[in-house]
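The structure is given below, and queries will be raised subsequently.
Yeah, one chain of the complex is gone here, protein chain that is, but the others are all in their spots.
Our next item is chain A:
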Amino acid sequence: MKLLTHNLLTSKCLKGVTVGYPLAIVAKEVKVNEIDFNPEFISRMIQKVDWAALCKAAENLGHSDELPPNVVDDYENNEEFLKKAHHFLMEIEVMNGDLICPETGRKFPVTDGIPNMLANEDEV
């Protein structure tokens, strides 16, 4: 599970959960894969990304203060920023661990890179 994927996930599918975002990450195994850098692609993705949630995810993985707290102005032309965003969004993968609903504490396991977001029948 890339952090970009994580950035899109919510636990809103649970009954009674209104926002369910962002999900906290408790990682047991993290992998880094090198991915080709595409500045145009990353620039477009940054528009979708909830930056604060990305920072929080990075923090959960022990990368405090490595990302600027806000998206910088004129990021499209800031290669250093885009590369950093690329690394965090695309290259870091959580392989095993748990995602935790911020409202209920419900754990969603991540196994071999696959988050299991299935709720039980009595939870929806």
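What we mean here is this: a contact is a pair of C-beta atoms (placed from the backbone, for glycine too) under 8 Å apart; a residue touches a chain by one contact, two chains touch by 3 or more; residues count from 1.
Just so we're on the same page, contacts and distances are computed from a predicted model.
Trainee: Among "Fe2OG dioxygenase domain-containing protein", "Protein farnesyltransferase subunit beta", "Ras-related protein Rab-24" or "serine C-palmitoyltransferase", go ahead and choose the protein name stored in UniProt for the chain not displayed.
Mentor: "Fe2OG dioxygenase domain-containing protein"
Trainee: From the list A:Leu8, A:Ala52 or A:Val72, which touches the chain that is not on show?
Mentor: Checking each option in A:Leu8, A:Ala52 or A:Val72, the one touching the absent chain turns out to be A:Leu8.
Trainee: Spell out the interface residues on chain A facing the chain that's missing from view.
Mentor: Residues 1-2, 4-5, 8-13, 21, 33, 38, 40-45, 48, 50, 112-119, 121, 124 of chain A touch the chain that is not shown.
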